[in-house]
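Just passing along the structure, written as structure tokens.
A single protein chain has been omitted; all remaining protein chains appear in their positions.
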Amino acid sequence: MFSISLGELATKINGKLEGDKDKIIHQLQDSQKCDSDSVCYIKSSLYIQKLSSNPGAVITTADLAKEIDGNSIVVEDPYFSFALATKIFNVGYVKLNESIESQIHPSVKLGQNSVINSNCKIGENVVIHDNVSIYPNTTVGANCIIHSGVVIGSDGFGFAPKNNKWQKIYHLGGVDIGDNVEIGANSAIDRGVLGNTQIEDGVKLDNHVHVAHNVRLGANTAVAAQSAFAGSVDVGKNCQIAGHVGVTGHLSIADGVTVLANTLVTKSINKPGVYSGIMPMMEHNESLKFIAKLKKKSE
Amino acid sequence: MFSISLGELATKINGKLEGDKDKIIHQLQDSQKCDSDSVCYIKSSLYIQKLSSNPGAVITTADLAKEIDGNSIVVEDPYFSFALATKIFNVGYVKLNESIESQIHPSVKLGQNSVINSNCKIGENVVIHDNVSIYPNTTVGANCIIHSGVVIGSDGFGFAPKNNKWQKIYHLGGVDIGDNVEIGANSAIDRGVLGNTQIEDGVKLDNHVHVAHNVRLGANTAVAAQSAFAGSVDVGKNCQIAGHVGVTGHLSIADGVTVLANTLVTKSINKPGVYSGIMPMMEHNESLKFIAKLKKKSE
Partner (left out) sequence: MFSISLGELATKINGKLEGDKDKIIHQLQDSQKCDSDSVCYIKSSLYIQKLSSNPGAVITTADLAKEIDGNSIVVEDPYFSFALATKIFNVGYVKLNESIESQIHPSVKLGQNSVINSNCKIGENVVIHDNVSIYPNTTVGANCIIHSGVVIGSDGFGFAPKNNKWQKIYHLGGVDIGDNVEIGANSAIDRGVLGNTQIEDGVKLDNHVHVAHNVRLGANTAVAAQSAFAGSVDVGKNCQIAGHVGVTGHLSIADGVTVLANTLVTKSINKPGVYSGIMPMMEHNESLKFIAKLKKKSE
């Protein structure tokens, strides 16, 4: 287990500690789940009311620190400082993973040139085809089929902006895949930042599907080729997502929702039904005229 | 060759045999091509008139069975029972493939960590780059170039729904690729359910192209990056499909068709020409106003 004192952590992320410098912290956590051994960050007052009752410390601004009880590390930009903190805790994450041998059920069929890194657990009767890459900290349930070229557990796409550059957010979570899941060729599933990306039982993914960090795909949801779920999207059970669909970050989709091909989901969908949003295909000249008339009518 | 009696098959898919229980069946086939050694399924009366003249047996409903001569296996949900049958015949498919060594022409340049499974045939002067995965039952013609990360012959995305779960349809077909075909990095071509996915001579695919089960891409058709063809799509010769195009299942596209970028093809295209369907890009504030006005005008 990784350990760091609040004093040392504050120094390393260029923050000012208000509280107990000798307190030992073991984890970074979400502000809603932050226990007394952990540290979280809060960048806006919106999150204060959902803050867990006894966090080890909170990385936050001077103003917000006044409203938060207990230890705080005061910084200018909490999200950027959180990104710096992920790098520190990543040392522990990597060491932890490297020291834990993966458990691969003897019935697993492992394709040629497929790689299972440390601290993974692969269940009964799983078939992993050729050239699959599984990063550390991935769990795969029973009877799953993982097609060639699939990547599971890659770093999510998370960066904190500062002075026109990007500070990498190290991903300390993993990927949890349930039973009876099938993942199509060349799909990619990123691991979570703090918690795990979750693919529930019976989910079916077609080829080239992108699942970002901390997404949840509910049980028996099916996703067609080249659809993409941005970070922290929550999709219910028994959904059908057609091809080339995009879902923007942090949205939720209810159980039993069907989204038709090429649709961009830009707001949460709260009730079952069929949703779409595409421009109709026409002969190109007709399409140009159609668009020109729409523009004229809308002036 | 795999063999099963109609009686045993009926029992395994929970159907009621009407006919000769001792008749031996070797294959699952499409209803239009089903010969006397094979079994097919019919889920709607629409398919009866196209049924081949002497099928070994038909998996169908009690009502439809009355209209069909010869042996039938009566089930509640023919598509679901067909899915169960694919699992049974898959045993023979896998055994067949495993026993047949692939024929790789001595002139083939095989990249590092590329895998060619059993029962494949790779033609003269083919270049296969690194980390390519080729499933069993794939044929590649002469002078093809297959770029890194390509997957050929993966299971198509086919599942029969039942009680909010998915029954896998095992894919018993293969992939046939003609001569002078080039396939871009990380593209994926699924094999057919019963017949073969077909990529004809001179086809050029860019990176990240998805070709589903039983698609045909006609000779010299070119497809730009991240376009996707759903199951059983039939594309003619000399077509130009731009990037991010989607074609929904079972459609056909005539010879000489151009489809511009990001278009979703939702109906068959029966004559040559240029087709498109995209929302014009604007400054985002203008786009929001444009959409708001369109919505208002259409009330």
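As written, the chain order gives the labels A and B, with residue 1 at the start of each chain.
Just so it is clear, contacts are C-beta pairs under 8 Å (C-beta built on N, C-alpha and C of every residue); 3 or more make two chains touch, one makes a residue touch a chain.
Keep in mind it's a predicted model, so treat the numbers as computed, not measured.
When the whole complex is considered, the residue among B:Gly70, B:Gly92 or B:Gly243 that touches the unshown chain is B:Gly243. Listed residues B:Gly7, B:Gly70 or B:Gly111: the one in touch with the omitted chain is B:Gly111. Within the set A:Asp190, A:Asp206 or A:Asp234, the residue that contacts the chain not displayed is A:Asp190. Seen across the whole complex, the unshown chain contacts subunit B at 111-113, 129-131, 145, 147-149, 182, 184-186, 202, 204, 206-208, 220, 222, 224-226, 237-238, 242-244, 261-262, 278-285, 287-288, 291, 294-295, 297-298.
Summarising the interface, subunit A meets the missing chain with residues 113, 115, 117, 131-133, 135, 149, 151, 154-155, 157, 159, 164-166, 168, 186, 188, 190, 208, 210, 212, 226, 228, 230, 244, 246, 248, 258-260, 262-267, 273-280, 289-290, 293-294, 297.
Throughout what follows, only the chains that are shown with their structure count from here on.
Mean C-alpha positions place subunit A and subunit B at a centre distance of 32 Å.
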